[in-house]
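Every protein chain except one is present and positioned as in the full complex.
Note that the chains are named A and B in the order they appear, and that numbering of residues resets to 1 at the start of each chain.
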Amino acid sequence: MPEITSEQLARLVNGTLTGDGARRLTALAPLESASSDCVSFLANAKYAQQLSQTSAGVVLVARGVVREGGDYIQTDDPYSAFVTTLEYFNPAMEPSAGIHPSASIDASAVVGKDVAIGPHCVVEANAEIADGAMLEAQVYVGRGAKVGRKSHLHPNVSIRHGCVIGERVIIHCGTVVGSDGFGFAPEKGKFRKIPQVGNVVIEDDVEIGANTTIDRATMGETRIGCGTKIDNLVQIAHNVKIGKHCVIAAQAGISGSTQFGDYCRVGGQAGFIGHIKIGDGAAFGAQSGIASDVGAGEILSGSPARPHGLWKRIEATVPRLPELLRRVKRIEEHLGLKEPAKEERVER
Amino acid sequence: MPEITSEQLARLVNGTLTGDGARRLTALAPLESASSDCVSFLANAKYAQQLSQTSAGVVLVARGVVREGGDYIQTDDPYSAFVTTLEYFNPAMEPSAGIHPSASIDASAVVGKDVAIGPHCVVEANAEIADGAMLEAQVYVGRGAKVGRKSHLHPNVSIRHGCVIGERVIIHCGTVVGSDGFGFAPEKGKFRKIPQVGNVVIEDDVEIGANTTIDRATMGETRIGCGTKIDNLVQIAHNVKIGKHCVIAAQAGISGSTQFGDYCRVGGQAGFIGHIKIGDGAAFGAQSGIASDVGAGEILSGSPARPHGLWKRIEATVPRLPELLRRVKRIEEHLGLKEPAKEERVER
Partner (left out) sequence: MPEITSEQLARLVNGTLTGDGARRLTALAPLESASSDCVSFLANAKYAQQLSQTSAGVVLVARGVVREGGDYIQTDDPYSAFVTTLEYFNPAMEPSAGIHPSASIDASAVVGKDVAIGPHCVVEANAEIADGAMLEAQVYVGRGAKVGRKSHLHPNVSIRHGCVIGERVIIHCGTVVGSDGFGFAPEKGKFRKIPQVGNVVIEDDVEIGANTTIDRATMGETRIGCGTKIDNLVQIAHNVKIGKHCVIAAQAGISGSTQFGDYCRVGGQAGFIGHIKIGDGAAFGAQSGIASDVGAGEILSGSPARPHGLWKRIEATVPRLPELLRRVKRIEEHLGLKEPAKEERVER
């Protein structure tokens, strides 16, 4: 296990140590469970009272924060310092390069240097696996598909033919890239399949969670912009374009041909109709339902989605609906106005 | 790549050409990106103004539509003509029949003629794979399961024991057919598993998206009617019956024993309670929640679902709730009526 002294740690995170520079630290732990050989961190001022109670050897804090009676390291961004420390104590497993003898790799596939291909993987004709890429066990890469440099596909991932995965992309178990878009033409009482002849392009530094599905385009491409992060069980339909550095939480669904700008944030289980445009930096609450274009920077909640502030005011009023009905009835009685007959009331 | 002349294309789509019959066409493209060696199409009158701007060599249009200053083919159904043309330029990959040496096929399994079974597939005891079926890589077919003629299972599909897949069925990557239904009997503070001893029957010409789950029946069968199309990440619980030619969009969920008629349409992320009946041709908005029987042809939206027209009128009124509350208060003040005390207001 890696070890570090307080002084070395302060240097690693560009911080200022107050306390014993020779203290040996062997792990990172939350404030409440950290012992004297642990680093801990206070990233959120809300938990400041835990600072006085922790047994941690040293605590990463923001500039200006002081830990009474214990060692601490002030940094500009304690959350970044936490991530750096977490990485230090948990170095990424270097895959041992090499192709497992049980992998099935077509003779026409191009496999780069320092590639790891695990047991029972399948790489079809004319596929390309670039230098340093890692395919864990049971991965499928279809004919002509490309996996970029240093990308990492976890077990049971399926990349269908012709799809393009950029560099340093991470795709978690069970995710499907390039399944057919859902397109059918009604014809004589049946549905006729519309061939889905486009592909999917995943740009560099994208991470995609487990059991997510990204459909290939009918024609052209479905595209996920660089740096975007997609969670588990997300549905991305054919011809969708997602911009750069977006975040899409679990179980969200985006219908066909919808286009997102950059830096958008989508809450869990949110749903988007097809063929709409979402501006840069727009954000969407969990379970929201979006059925029309959204401007840059808008924040929407609810289904159908409304501006977040309005949605909050409406939701504060909704529980008062039965009361409101009683009050209107009382006014009508007071005025001698007849209540509408039942059949006039509830519309169909 | 396939090539076709305008005259040949007009014959292929049963259309009437206006323009140069000898023009060579090498691809199909949308109006905005088509060049002079491309076919394009105008299926929706909404985009008619693009017709005057496109560089396409020839455009598929409806009877009665004219393209000024360019070649065009009039057809009864330009959308069908588009699909036919798309198929012409993108002929389906003929799987090379044959069983990959790494596939694990039980000696008692019955494998028909012209079957393709890809690397690392598993076909268990007494399973049957009919003529012309294609199992891509890493497919699992459990004991006694049947895959019908010309059906196509994509990588990482799991068909569990005893399930029956019809003819010309397409199942995309990662989908699970025949997992146990979710059934437990509470007993002495624990849950006792109810054995799920039925199966799943998928009728002919069904297509199922990626990472969808269809549970086997407790007793009897879960059944998907012929021609029905199911998108990605859909949940179909035990003993559900879906009729013929239904369309079920991504992430919808249907609870146990619910029965659908034919030609129903289900929007994305819609949810259905168990043990209800849905009439032929009923349609459901995205994110709708359905908790009781639905008549034939009904169109419902919202959660809880209401008739679509009523739902639209309600949703138009909802943003006016805070205003409505203020108006009632003003009336009460005008009449000298006291507003209810806070504790009378919000009910629990």
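Observations
The criterion applied here is as follows: a contact is a pair of C-beta atoms (placed from the backbone, for glycine too) under 8 Å apart; a residue touches a chain by one contact, two chains touch by 3 or more.
Note that the structure is a prediction, hence the values are computed from the model and not measured.
Residue in contact with the omitted chain (choice from B:E87, B:D114 or B:D180): B:D180. Note that of B:V66, B:V110 or B:V197, the residue touching the chain absent from this view is B:V197.
Listed for chain B, the residues touching the missing chain in the whole complex are 102, 104, 120, 122, 124, 138, 140, 142, 156, 158, 160, 174, 176, 179-180, 182, 184-185, 187, 189-195, 197, 211-213, 215, 218-220, 233, 235, 237, 251, 253, 255, 269, 271, 273, 287, 289, 303-304, 306, 310, 313-314, 316-324, 326-328, 330-331, 334-335, 347-348.
In the full complex, chain A touches the hidden chain at residues 28-30, 77, 79-80, 83, 86-87, 89-90, 92, 100, 102, 118-120, 136-138, 154-156, 170, 172-174, 205, 207, 209-211, 227, 229, 231-233, 245, 247, 249-251, 268-269, 286-287, 303, 307, 309-310, 313, 315, 318-319, 321-322, 324-325, 328, 331-332, 335, 337, 340, 344-347.
Methods note: only the chains that are shown with their structure count from here on.
One finds 25 Å separating the Cα centroids of chain A and chain B.
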